[in-house]
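Working notes, beginning with the structure itself.
Only one protein chain is missing; all other protein chains are in place.
Chain naming follows the written order as A and B, and within any one chain the residues start at number 1.
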Amino acid sequence: MFDTEFFNLGYLDRLSYQDTLIHRIDPRIKLFSAASFIVAVISFPKYSISGLFPFFLFPILFIALGDIPVRLILKKVLVVSPFALFVGIFNPLFDSRPALEVPGFTVSCGWVSFASIMLKFTLAISTALLLIATTSFPGICFALQKLRIPKAFVAQLLFLYRYIIVLMEETMKIIRARDMRSFGKRGNEMKHFVPLISVLFIRTVDRAERVYHAMLARGFNGKIYSARSYALTMADMLFIFTSIGLILLFRVVNLSKLIGRWTTG
Amino acid sequence: MSHHLVEFKDIHFRYPDGTLALNGISFRISRGESVGIVGANGAGKSTLLMHINGYLLPASGSIVIGDLQLDKQTRQEIRKKVGFVFQNPDDQLFMPTVYDDVAFGPLNLGISPDRVADRVDEALGTVGCLKLKSKPPHHLSAGQKSSVAIATVIAMHPDILVMDEPASNLDPKSRRQLINLLKVFEHTKIVASHDLDLILDVCKRCIVIKEGRVAADGPTEAILSDNILLEENNLELPLTLQR
Partner (left out) sequence: MHMADALLSPAVGTTFWAGALATIAYCSKKLKETMDERMVPLMGVLGAFIFAAQMINFTIPATGSSGHLGGGMILAVILGPYAAFIVMASVLTVQALFFADGGLLALGCNIWNLGIYPCFIAYPLIYKLLVSSGSTPGRITIASLISGVVGLQLGAFSVVIETLLSGRSELPFGTFVLLMQPVHLGIGIVEGFVTAGVINFIRSARPEILESTFSACPLSAGVSLKKVLIGLLIVALLTGGALSWFASANPDGLEWSIEKTFGKPELPEQDQGIAHALKKIQEITAFLPDYSFRKTEGKIESTEPEKKEAAWPKVEAGTSLSGVVGSTIVISMVLLIGFSVKAMRKKPKPE
């Protein structure tokens, strides 16, 4: 399980450094659009379903334009769904008022609200994943900094990001060593976990010491400078206006019902 | 102005846990020299190196780098002249991208961002890694990390280049590239390593450290072919000298 998570993280990270149309859009713009998108989606009332469908345009376009493998996104959405599923599934149990009568069976309001939750979940989660998949993490940190998130926090994010892979490699070595010497559940116990974690912790602190030395050696005096700059382009402005416009449109007008009425007379 | 660049006079240093790491080290290094530091594990090599850029301060004795006597106040200034390359590049590359890492030093020196950009290009060009500029460090191979680590240091235009086991994680080809690079550098070089063949290739002079003291100090060829001396220090003949 550790191995797959490790490689997944690396995969998503690698995707974020690609160079496509979507990747080149300014990170601030993408962050703002993603946030507006998510707020719009979850602002739909409890029993909305059809109004949500047009919103799928966004993740699908991002996937198509950004060269993101669909299977990756779907798999990840599935993997993190347990909690929402767990809470949502109680809706049909507690809310059994009928909502739709179809010859043969009745769909209860509870199922409607459950479906609404799952749709919103899919939209929100895929947006978060696509945001990082099309914007490198340092890009997002830049956007956060420009949004006046405190520099101390942004610096922390960047250091954390840099050393996650390093720590995970070290942890992987330790786990492999443990697994090679344990048999089934024996050896995986909590009482072995504690020294394992403690050793990792101490090694981490030692590493921090060395990194600190490296920083001092290159003149670190407490201040973190940012050396990058992004300028907003026409493409960025076009993107933001179009996406906000569409988000508002889809939120206010239920396109599914409209189209449905036209076609069914 | 003395023509010695680095001068250690009777340096003593004890770690907080009581280990006496340096027990009377003295030597002088002139501008442009290339010096190898060799010795058994625990002899004091790394401790010695960490004094050169003032990360550690001696308990007694004096260290002079350039015109400055090393102490708490001067070490920031000294670090501008001493470029330290660590054994593990992951400790040294701590910024999100290669560009940010190489720019870190010059930015701390107060150089303007435009001129910093030039320095970054120059440094990366020297080590042959210009195309890696916007990559994050964890996407680099060990050899690339090693080269970029050197770039982060030379971008500061130091007078002295100090290196701790520079080739320990490199494959033969990357190692050879590193050696060729070092031979071209005109900085004063101080290299600590177990890789005696590298020392033989890169350093004209060699200092042997034993139990916190200088056991030998002379031309590399002579020192590294002295069998008895080598054996006393848990070393052996470099492969190129073995027949």
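The rule is simple: a contact is a pair of C-beta atoms (placed from the backbone, for glycine too) under 8 Å apart; a residue touches a chain by one contact, two chains touch by 3 or more.
Quick caveat: nothing in here was measured; it's all calculated off a predicted structure.
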Residue of A:L57, A:A177 or A:L248 touching the missing chain in the full complex: A:L57
Chain not shown: contacting residue from A:I202, A:A235 or A:L249: A:I202
Positions on subunit A where the hidden chain makes contact: 1-2, 5-6, 9, 12-13, 34-35, 38-39, 41-43, 45-51, 53-54, 56-57, 60-61, 63-65, 67, 76-77, 80, 83-84, 87-88, 90-91, 93-95, 97, 99-100, 107, 109-110, 112-113, 116-118, 120-121, 124-125, 127-129, 131-132, 137, 140, 149-153, 155-164, 166-168, 170-171, 175, 185, 188-198, 200-202, 204-205, 207-209, 211-212, 215, 220-222, 224, 254-261, 263-264
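Here is the rule we use: only the chains that are shown with their structure count from here on.
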Euclidean distance of C-alpha centroids - subunit A vs subunit B, Å: 42
Residues of subunit A that touch subunit B when the two form their complex: 13-14, 17, 136-138, 141, 158-159, 161-163, 165-166, 207, 210-211, 213-221, 223, 225, 227-228
Complex contacts: residues of subunit B adjacent to subunit A: 50, 53, 55, 76, 79-80, 82-84, 86, 88, 90-97, 99-100, 103-105, 107-109, 113, 116, 134-139, 152-153, 156
